[in-house]
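Okay, so here's the structure we're looking at.
As you look at this complex, bear in mind that one protein chain is not there, while each of the others sits in place.
So, chain A:
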């Protein structure tokens, strides 16, 4: 019987297999950041252990870093201490680190791919759930906890139980103005936040094959929001073209050998998935969330659902709670929802194509009065590229704030937060209660919808901007 992509990559990394034990998997790339590593390094120290493979380990600073005044000392002493702890640990153990101010600094899941370190057929781990992003290259990429971070540092392996596999086949053509973000939000709304539990998702089909690497990363990034262990897309020419010439991509004969191997990394025709989902790309439209988990979403053209329409008691209860928290009423058209803040950034939508898409919509327009728009590039490299293309000017002229790279308002560990009751349209990945600041309310959207929303001050798609009846929401309402 044939094997799926996930099974092939898994099998290629088994260090040890024994009856009644999880497989011991070798890890090709371990990414570190300041939040989930301090206790792991402490564990190494307590047990007199070293980092087994410094050459497969890399660290950056992202969650806590400020996006303003980065040349000044970090104001929050606790954040500063955490960054200093990472610097001290990396120096002591010899780990390569890209700290704040470095040209390779940025959100860990933006940095790995852009350095060419994320490659097809690799196992990638990081103490961060959005490690699933790297699956866009046909890598098997898992988010792990701090105990596992310590385990990988000490042994370069992880004991893991083999996941099941789910194929998500998306056929057809995405309509104009419908993006990878809309697609993944629609998938999560369909299968639910627990729908991928225990599975590695493989996205496939003609609509996926047509996506750029950056769009594929947006999709795989949010696999975790469907509860999945990982998300993957088979590598193809798009993948190879993205990688060729990057800092850590193989060269010459090594490149040829790598590509020959990478070409074998696709699910066999007779491979059997444990579950399958089919999506018709042509039926999709811009998609936004109305609730407090990423599965609570609907097409932008729809209205806030009535909790009474849910048959399942716990879903009904969750919808009731969500509407209360979000300050919404059933039946309210989603397009009528006004926002105070628009955030463009994160490991979901903080790459150059995302900034281009947002700038494209904003060009020659203004952010509505009373709306604050933050544009936070995913990495310093993305920022530099954007500046080279003049995107920063587009944002600034529109009245948006152009910030330094980092996680920023995606989780509000730095000063970029929503105030209680404030509402955002955000290109990030989580609309949990308080995620972007205590009492803050988050609607997840694509970069295009974020930009159009900034202009109109209410949830909107770019198509709404050309509609003659479209006017900005009056300020202060």
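Definition applied: a residue touches a chain if its C-beta (ideal position, glycine included) is under 8 Å from a C-beta of that chain, and two chains touch if they have at least 3 such contacts; residues count from 1.
Operating definition for what follows: contacts and distances are computed from a predicted model.
J.: Pick, from "NADH-quinone oxidoreductase subunit J", "Phosphate transport system permease protein PstA", "assimilatory sulfite reductase (ferredoxin)" or "3-isopropylmalate dehydratase small subunit", the protein name that UniProt gives for the chain of this complex that is not shown.
T.: Missing chain, per its UniProt entry: "3-isopropylmalate dehydratase small subunit".
J.: With the missing chain put back, one of A:315, A:340, A:360 or A:401 would touch it. Which one?
T.: That would be A:315, which touches the missing chain.
J.: Which of A:250, A:363 or A:399 touches the chain that is not shown?
T.: Spelled out, the listed residue whose C-beta touches the missing chain is A:250.
J.: Given that one chain is not shown, which residue among A:141, A:300, A:411 or A:451 touches it?
T.: Answer from the full complex: A:411 touches the omitted chain.
J.: Which residue among A:66, A:106, A:127 or A:378 touches the omitted chain?
T.: The missing chain is touched by A:127.
J.: Can you tell me which of A:4, A:133, A:148 or A:179 touches the chain that was removed from the display?
T.: A:148
J.: Where does chain A touch the missing chain, residue by residue?
T.: 15-16, 20-22, 24, 26, 28-29, 35-36, 38-39, 42-43, 47, 49, 52, 54-58, 63-64, 76, 78-79, 81-82, 85, 96, 116-117, 119, 122, 127-129, 131, 143-148, 150-151, 154-157, 159, 161, 193-194, 197-198, 224, 227, 229, 248-250, 254-255, 257-258, 261, 293, 314-315, 317-318, 321, 411-413, 430, 432-435, 438
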